[in-house]
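Note that one protein chain of the assembly has been removed; the remaining protein chains are unaltered in position.
Moving on to subunit A:
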Amino acid sequence: MAITMTDAAADRVRHFLSNRGKGIGLRVGVKTTGCSGLAYVLEFVDELNPDDEVFDQQGIKLIVDGKSLVYIDGTQLDFTREGLNEGFKFNNPNVNGECGCGESFTV
């Protein structure tokens, strides 16, 4: 079981964490909401929860709660540009269907 990151994503996460000046890592996960079931969570982490699993990736702590992990296991986090917009993207092998915009998904 693992979550990975591309180099581009790792660079940006490192930059944003140092800019923020605090935080132990990056939370990746899912929550139930949205137009087709589940939505991704991407947050700074200041404190660990008891059911969190920590993956050390390129010197960055990726933190996933146990419940989320089953939905996103094997996911690779990427950072990309689309036109002027830029941001993180989940390449999740578990996804069966997405809503039109891809912000929420089903497994």
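FYI, a residue touches a chain if its C-beta (ideal position, glycine included) is under 8 Å from a C-beta of that chain, and two chains touch if they have at least 3 such contacts; residues count from 1.
FYI, contacts and distances are computed from a predicted model.
Per UniProt, the protein behind the absent chain is "Chaperone protein HscA homolog"; the candidates were "nitrile hydratase", "Cell division protein FtsX", "Sulfate transport system permease protein CysW" or "Chaperone protein HscA homolog".
Across the interface with the omitted chain, subunit A contributes residues 12-13, 15-16, 19-20, 26-27, 31, 33-35, 39-47, 80, 82-90, 98-99, 101-104.
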